[in-house]
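After the structure tokens below, expect a handful of questions from me.
Every protein chain except one is present and positioned as in the full complex.
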Amino acid sequence: MILDKFHEECGVAGVFGCKEAANLVYLSLYSLQHRGQEGAGIAVSDRDKIRYEKGQGLVADIFSADKIDALEGDMAIGHNRYSTAGESHIRNIQPFCVEINAGPVAIAHNGNIVNADEVKRQLVKNGAIFNSSSDSEVIVHLIAKSGIDNLIESIIASLRKLQGAYSLLLMTKDMLIGVRDPLGVRPLILGKLVNGYILVSETVALDLIGAEFIREIEPGEMVIISDKGIESLHPFDKKTPKPCIFEHIYFARPDSMIFGENVYDVRKRMGRMLAIQQPAEADIVVPVPDSGIIATMGYSEQSGIPLEMGLIRNHYVGRTFIEPSQSIRHFGVKIKLNPVKSVIKGKKVIVVDDSIVRGTTSRKIVKMLREAGAREIHFRVCSPPTKFPCFYGIDTPTRKELIASSHNVEEIRKFITADTLGYLDINCLEECAGGGEFCKACFNGDYPMMSLDGGGDNPKSGC
Amino acid sequence: MILDKFHEECGVAGVFGCKEAANLVYLSLYSLQHRGQEGAGIAVSDRDKIRYEKGQGLVADIFSADKIDALEGDMAIGHNRYSTAGESHIRNIQPFCVEINAGPVAIAHNGNIVNADEVKRQLVKNGAIFNSSSDSEVIVHLIAKSGIDNLIESIIASLRKLQGAYSLLLMTKDMLIGVRDPLGVRPLILGKLVNGYILVSETVALDLIGAEFIREIEPGEMVIISDKGIESLHPFDKKTPKPCIFEHIYFARPDSMIFGENVYDVRKRMGRMLAIQQPAEADIVVPVPDSGIIATMGYSEQSGIPLEMGLIRNHYVGRTFIEPSQSIRHFGVKIKLNPVKSVIKGKKVIVVDDSIVRGTTSRKIVKMLREAGAREIHFRVCSPPTKFPCFYGIDTPTRKELIASSHNVEEIRKFITADTLGYLDINCLEECAGGGEFCKACFNGDYPMMSLDGGGDNPKSGC
Amino acid sequence: MILDKFHEECGVAGVFGCKEAANLVYLSLYSLQHRGQEGAGIAVSDRDKIRYEKGQGLVADIFSADKIDALEGDMAIGHNRYSTAGESHIRNIQPFCVEINAGPVAIAHNGNIVNADEVKRQLVKNGAIFNSSSDSEVIVHLIAKSGIDNLIESIIASLRKLQGAYSLLLMTKDMLIGVRDPLGVRPLILGKLVNGYILVSETVALDLIGAEFIREIEPGEMVIISDKGIESLHPFDKKTPKPCIFEHIYFARPDSMIFGENVYDVRKRMGRMLAIQQPAEADIVVPVPDSGIIATMGYSEQSGIPLEMGLIRNHYVGRTFIEPSQSIRHFGVKIKLNPVKSVIKGKKVIVVDDSIVRGTTSRKIVKMLREAGAREIHFRVCSPPTKFPCFYGIDTPTRKELIASSHNVEEIRKFITADTLGYLDINCLEECAGGGEFCKACFNGDYPMMSLDGGGDNPKSGC
Partner (left out) sequence: MILDKFHEECGVAGVFGCKEAANLVYLSLYSLQHRGQEGAGIAVSDRDKIRYEKGQGLVADIFSADKIDALEGDMAIGHNRYSTAGESHIRNIQPFCVEINAGPVAIAHNGNIVNADEVKRQLVKNGAIFNSSSDSEVIVHLIAKSGIDNLIESIIASLRKLQGAYSLLLMTKDMLIGVRDPLGVRPLILGKLVNGYILVSETVALDLIGAEFIREIEPGEMVIISDKGIESLHPFDKKTPKPCIFEHIYFARPDSMIFGENVYDVRKRMGRMLAIQQPAEADIVVPVPDSGIIATMGYSEQSGIPLEMGLIRNHYVGRTFIEPSQSIRHFGVKIKLNPVKSVIKGKKVIVVDDSIVRGTTSRKIVKMLREAGAREIHFRVCSPPTKFPCFYGIDTPTRKELIASSHNVEEIRKFITADTLGYLDINCLEECAGGGEFCKACFNGDYPMMSLDGGGDNPKSGC
């Protein structure tokens, strides 16, 4: 349960060739709601004009049946925005829709452009006007100013100027274009509809609307869907893919398939491996819901220690809670989690969470469990210590806020007041996720998408 | 996962003697949100006037910090209303606040008055005017018209005229009164605040705000909380308590203690007992989330068959989803649940749910799992066949809608298309819940609160 | 321009026998908007149920086309509520709709019941429950409790218990009933629709919807409109009618006909008479818009002094204006009125207003005109000094707030800083209004509807 924001994630969906394109995108965004709850938008093309609707909050609250009906057209793209503390102005909600020389375009992306600020500075210097703080606008400006007549060529030339991690959807009047960056950091899935195609961040969206899974868009691939069918290009220099390991650890839904692996299975394996690497003598093993549940099942199976749902989550979480002035212990975490005293009392407890960011929430959980009567608390984490910021988002903690960047495991254990603390080894993690290389920059500081400089401690606008 | 409405449930909370009474009631209602999502209200007394705020939707959406701040006073009561299809007019949202001879009163109740219609008819005949279709208004009318000067006497005399199941909170300018009906059908808990007291439906509310659990209000007990302290009366003829067994099966949160038993433990025992009574040869046992999870853990532990989270719930459920005209298979259930194919595929699966109402949802779940690749599906239910309507609510299914009222187990199995179907025995159920007698009317038609007539097939306004 | 509230006024409209009853009532209320801007409601009967819609603000903002469409039925009544500072809770917005023994009823009234508090006290003592602070609820309670089976008889018996001034609309499932109190204080007009009838406060409503004027409902008359046609009763003791003179002075629209006289003509005559009684040597005569314009035209015609629109009104008045801390002179009045300096400068000015309540606004107007360069300011008022509160409303000024209750004309002149001040004589006023007796209680303290006691300084809930 990441209460502290760490990575910036978003969800995207695009439909081509289906009369109810807006509705299918709407349902897709709904199933991808876990990737972003701050706001959402849908843009449709009726082959003549592009219209859009955006709003703040949850997909199901933003779009009424009337609004969906009004979005006529057989092409649509949509976007879920991650909740951020900062600039949550509606103008930053995607898709970003503008008129350029080539006609109307809408763009939505998941990820971030590492050199966006630099490119933006250059563009502004040359007279560009920016209306949002979204990277999408940078991409559109490059396309608009490329001076290349052919739109596809223009997009390719523009993307070549960008470094970063992105899964991008771009819609013109009559084309739906999907691109995944050469490193393939963020997922993008291609599905088949009865008369058309669909591009989405995770397979759960296909499940909900009954679309058929075709394949993942490959790292560095661009697909162009139009009335002529699907065309696939590989316009970028080939690189070793580095998908984001955190998709498996936390972001993706357990019922999704991502980077060729079922998230559920990966998490199970992570839990099993954690039990092998970081065993503990205990009566019960308790997940931090919801993200920790599947891994905890693996831990329990491997260790033979029974799993108990010793922390119950309240799913009706709202925006504002006023802590009474006669302050309530553990208020910040209690508003989301409540321990089951009868389960915890007198027990030696292993707690399994997906990660530790600032450590403050883990500390509250430990203290709350201790107060509920736990005799011992052994904190286990399904990932290595998070030492480096992800350069994927506004408002992610800077290095100094990440407890593991300046504290060793024993110091962290003391801070969170657990009896023992154990992390999953970084190499095992990759094995659990199916082998191959992943972007593990948040653990080891090795940022694959930054060819030039290591960046330093400077989180960037994204998603 | 009861998608079909069956019982009507609500949550209540009352605070006395705390400067931030409205905020504590607000937090209590938030933690009791699972008992009602249609609407909520809070009334406060500043010892002079009673003011209130009500709204439709979730507690956290209705009450802003400003609204809570404006509800000044050291006494407050609040109410969560269950989602109903029918008369969801704001005037039916409780607390019901009026001026009577004795001054301003606010009333909120969980439960229903079986003879409310009859009493109301009599009152209207004698010139009473009704503004809502809430039973609370009936209670207030009886009090207002009792002709008894002493308010407590008047309340007692009024409640004696009523048959039914209720946990009732009544607030005057300077008293907070809690009453539980003689059968004790609905729970009501007493807690201690630093300088005051709190009455709530479930102990989770005490957990959140850090109140100390004192005890449950006894069946037939009336507590009067005022500046003079707590007074306890037992003004009704003593009856054998009949708490509602469905509180343990489905309504209450697993981290609550109710009727003297931890819900978590009860559900575990139900699952274990179900495994003994209704075994099945299978590879995995899968809960229908969220209500079935704890029982499924019991089933897994007892049977040794590994539990897998083979159905993932989407928690961002909104109000309106338009099914595309190119219709989506299992749309109604898929909007809430998605099978994890990698877990289900090729497996013999035991599915554990808390109950079967109409059978249509169970059927959709079975078919969806079959499509996900399950080889066999053994449906197990932690309660006996639900044959009779609960006379506790608007819009509960009438008898003929309850599949078990007209079909035997084999017929139901065929309908839901499972390979086998097994229910928990009614007597075991009571044992799991800690022994003692419970209201099991929905299983056996024996309505304890209806002394006079059996009622027939006529669901009633409640909560 | 009465900025200070003085009388409480409302508008009512009822339609029988027209498929689009709600729409016609909506348009009627819109044309009667000047009689109340706080809130409005419409109730319809589809001959089976009564449904309603209410809201705060202006008619055109409350009712969307969708809402009007949803109010199906061929009978409707509606109500405009006057803006008050006090209890503007939505539950006080009429029509008041309840279920009584005789079935569903909706009631809306313009006026006030002088003995409402006393009757209410008695009713509450006998067990009645009140949900609003509206007099309408008192009327309904009396009807519900009359013990008389025949509804019409019951209404008559109930109204006989009430003293006061009212024009009342009452709707059952299949009857529309209009009643005017025996003194006929408030207007009520009967009109003909193609297939039905309409009852409204002023003839402007008939003009807008193209209904034919039939006649005014007589003082003490009750009309019962049903499928059987119109029945007229005179169930009350006959009294000398005392229509409210302020309807002509200020309330009614100048294009209405009221109490048998065109308001426009009456105001013209008042202005002419004022010029005769209160002449002044001046260059121009300037109306305080909008209410003073027609009378000023009369003053100008009679005196030969040219009328100039020396004060321009801003019609886009909103609810909240924050006066900057670097305070603005005359801010309170300037937000509504602006002097035309080129017209005022160097001139001897006669200002004509309809009445003076607290005197504070008149004082601001005089000072603002003086600052705009007026050489002399002669304030003329189309009515006598307002010395007594009108017992027709919440929040009207009490006696001591009425400047004329404690100051003579010369003292008022000094307060408002005018060079001269002149009022219209009370007897002339009645002549201008067409002769006959009027209620002039606000001028002479003679309250015709209070048979028993003079009341004292105790403004009452009304409208």
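Chains here go by letter, A, B and C, matching the order in which they are written, and residues are numbered from 1 within each.
Here is the rule we go by: contacts are C-beta pairs under 8 Å (C-beta built on N, C-alpha and C of every residue); 3 or more make two chains touch, one makes a residue touch a chain.
Just so you know, these numbers come straight off a predicted model, no measurement behind them.
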Visible contact partners (per top-of-document touch definition) of the missing chain: A, C
Of the residues C:Ile148, C:Ile214, C:Met309 or C:Cys428, I need the one that contacts the missing chain. C:Met309
Where C:Leu24, C:Ile403 or C:Leu421 are the choices, the one touching the absent chain is C:Leu24
Considering the complete complex, identify which of C:Ser226, C:Asn262, C:Thr360 or C:Ser405 is in touch with the unshown chain. C:Asn262
Suppose we count only contacts with the excluded chain; which residues of chain C make the list? 18-20, 23-24, 27, 30-31, 33-34, 37, 58-61, 64-65, 68, 194, 204, 207-210, 253-255, 257, 262, 264-265, 290, 293-294, 297, 301, 306-309, 312, 314-322, 324-326, 328-329, 334-335, 338-343
Logged for chain A, residues touching the omitted partner chain are 98-101, 124-131, 137, 140-141, 144-147
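By our rule, only the chains that are shown with their structure count from here on.
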Using C-alpha centres only, name the chain that sits farthest from chain C. A
For chain A versus chain C, what separation do you get between their C-alpha means, in angstrom? 61
Two or more other chains touching the same residue: where does that happen in chain B? none
